[in-house]
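Taking it in order: structure first as structure tokens, then the write-up.
With one protein chain withheld, the remaining protein chains of the complex are depicted in position.
A and B label the chains in the order they appear, each numbered from 1.
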Amino acid sequence: MSALLEVSGVSVTFDGFRAINNLSFTIGPAEMRAVIGPNGAGKTTFMDIVTGKTKPDTGKVLWGEKSVSLLSLSEAQIARAGIGRKFQRPTVFEDQSVAENLVLALKSPRGPLAALRFALSGPGRDRVLDLAREVGLSDHLARKAGELSHGQKQWLEIAMLLAQEPRLLLVDEPAAGMTGVEREHTTAMLVEMARTRAVVVVEHDMDFVRRLNCKVTVLHEGSVLAEGSLDHVTSDPTVIDVYLGRG
Amino acid sequence: MTALSSVDKYPGGEPSGPPPVRGSGGEGAEPPGSAALAPRSFLARNPSVFWFLAILIGFTALVTVLSPALGAEVISTSFIKTLGKTLCLCLVALAMDVVWGYTGILSLGHMAFFALGGYMIGQWLMYARTEEIVLTSLAGTPIPPTAAEVAQGVATQIFGVVGSSEMPAIWSFAHSLPAQLALVVLVPGLLAFLFGWLAFRSRVTGVYLSILTQAMTLALSLYLFQNDSGLRGNNGLSGLQNLPGAAQIGQDRLSLWFFWASAAALALTYLLLAWALSGKFGSVLRAIRDDEARVRFLGYPVEAYKIFVFTGTAVLCGLAGALYYPQAGIINPAELAPIASIYLAVWVAIGGRGRLYGAVLGAVFVSLLSSWFTGGRAPSIPLGFYTVNWVDWWQVLLGLAFVLVTLFAPKGLGGLVDMAQKIRTPDRKGAPLGPDDGALQEREAQE
Partner (left out) sequence: MRLTLLSLCAALCLCLALAPARAESLAQIAAAHAAAIEKPSRTTIGPVIDALAASGDPMAAPFLQAWGSKGLGRRKSDGAFFLLAPDPAGYALTDLTGAPAGTSATSEITELKPNAGVRGLIASALVAFTLSDPDPARRAAALESIAADPKAESLDPLRAAVETEPDPVLKARKLRLERLLTLRFDPDSAARVAAIEGFGADAGLDLRAALSPLVATKRAAGPIPPEGANVARTLTPGGDISEAEAYAVLVDAGLAPARLRPEDQKTALAAHIAEGKVGGVPVADLSSQAARDRAYTALEQAGTVPTAATDDEVTAALAANPVYEIYAEPDPAVTAAATRALHEIGLKVGAMQAVDLGLDALSLASIYFLAAIGLAITFGVMGVINMAHGEFITMGAYTGYVVQLWVPDLTLSILIALPLAFALTFGAGVAIERLVIRHLYKRPLETLLATFGISIALQQIFKNIFGTQARPLTAPAWLDGAWVVNDVIGISYIRIAIFVLALLFLGFFLWLMKRTRLGLEVRAVTQNPAMAASMGINPDRINMLTFGIGSGIAGIAGVAIGLFAKVTSELGSDYIVQSFMTVVVGGVGNIWGTLAGATMIGTLQKLIEFLNPSNTLAAQTYMILFIILFIQVRPRGIIALKGRAAGD
């Protein structure tokens, strides 16, 4: 099976503290994966490494059919290669309108000169309108993103991610701060997305993970502790020990 | 969940639809919310452009009619020069607003680019003018002078004041107006590009970047203060108001020409910047200002944008300097002392950053107010025990006003316009307001 992303033997140390320790991780082109683990297990650092925010001390991160190393690429290059990231805290551009936020994210040439020449094409407009409708922000396109509610900002960010058309989505605690209905909507969207692309969901909430119904990777102290279906890993004694042992 | 199918409507690549439509678009059976995306005319998107151009054209016409060149003696030649110079300062303020107000880079070096532009045009003005003088003085000799003798004469004239009679290598192109005009663009542009490439690539942001730009300015001004910098040390370049070959044209007409040129440059720049900033480019810049890490994760090469903006605005400043210093007549290294760039930030802050007309408003307001106060025209305030003499106290007032604006009116004079239009910015509940990224305190506050 050809992997979309292959992380192997990665370690990173902050001031003597090993945040990631010989971590290996693989995900296919159309796969949903949940990453769980206690606080400090290295989930966020793992995402930082994949998106280029943190450079590991050792190890390889290979991407795509051509197995390009992501370690020599900048964050922006990695994003253009097709890796999208959703942060835990909604980060949208509050001073700009919802429409502007979406147009920013829309897949298009990213250089300064291209941006100067950019004009919203017909299909582009349709795409923005579709995305806005999908996340229920059609009526808010002209409003400044800063005026939206917390949940609406989450939706806007998800729409922006979709507009980027990534091949791999890294989603950090998508359900945090959402109501039950919104959670269901989110779950459905994630599952739908995972049909055509790889989705990695980092989550605390076991209920949410169970609803995603996918393979689960348990991180502990910077390396993979267990991998498999949720039922499989939750019955693993070492996992129980880590979760319950820590209270 | 039917809508979800749209996710795959444009699998990979760019949407290859009909050619871009800008400025025209059909109304009718549009989906909800499409009004926000409906293409609108340039002027509709930038209402300030119309007003700005109207006021500028009206003002230019008024000054022209009242100028001594047309026989009216209502305003003096020197005041026309002051107005022309103010327009050039507005141009620099526009550049500063783009780099700081829009992109969030508080550059304390743009006045250095401005002065460099002035130096570059000054080289030609001084060379060509001195060459005229030398040729006139050599015309009386029985043997016609050789080119080398003329060059020697010019060098002695220009550099006698720093005890040298050799033409430094940086004057190699001073005889040629096109070459020096190219340098007006190239020198500030290349310097800004080099500095930007070094600084932005290593992700220096926020206050660190400001200090670094200030250090660059200081280094440049200290360098130019030396006599062997090749630009006459602290004497600077002088006599720039005399246009070579235009001795018979009076200063009254020259000053008006430069005033027109400054107004035209300002109008063009305003149009250009309004166009660039109202589109996606401006959107990216403001996004970089507010959260550059997020912009990076959207795939935008943030560093390339910053270098582009930094260099582009530096070139604008160079051009403004090339228009300013022939009106000022003299340029010396004090012009690019770090404090000059700080004043530039003061203008933009007081005018209201993040909006083009704010920068112009601030530059006009502060520089005219400053010349009113320092010109000794403001009435002194006798307090009995002490008389507040504005020539001495204007700086204090300016400094304190600046503190107050920063504290209580971050939107500057532009905030007044918002109040008139009843625009309110979203309440960020204490979150950083704009160009504040890269500071330790804020980072730690987040963790």
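Going forward, a residue touches a chain if its C-beta (ideal position, glycine included) is under 8 Å from a C-beta of that chain, and two chains touch if they have at least 3 such contacts.
Computed from a predicted structure; not experimentally measured.
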Absent-chain contact - pick from B:222, B:268, B:381 or B:416: B:222
Residue in contact with the excluded chain [from B:158, B:199 or B:413]: B:199
Touch list for chain B against the chain that is not drawn: 104, 106, 141-149, 195, 198-199, 201-204, 206-208, 210-212, 214-216, 218-220, 222-223, 225-226, 228, 293, 338-339, 342, 345-346, 349, 392-393, 395-403, 406-407, 410, 430-433, 435-436, 438-445, 447
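Everything that follows uses one rule, which is that only the chains that are shown with their structure count from here on.
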Centroid distance [mean C-alpha coordinates] between chain B and chain A, Å: 41
Contact footprint of chain A on chain B as seen in their complex: 1, 3-4, 6-12, 14-22, 31-37, 39, 276, 279-281, 283-284, 286-287, 290-291, 293-302, 304-305, 308-309, 425-428, 431, 434
Of chain A, residues touching chain B in the complex: 51, 53, 74-77, 79-80, 84-85, 87, 91, 93-100, 103-105, 107-112, 115-116, 118-125, 127-134, 137-142, 144, 146-147, 160, 162, 164-165, 188-189, 192-193, 196
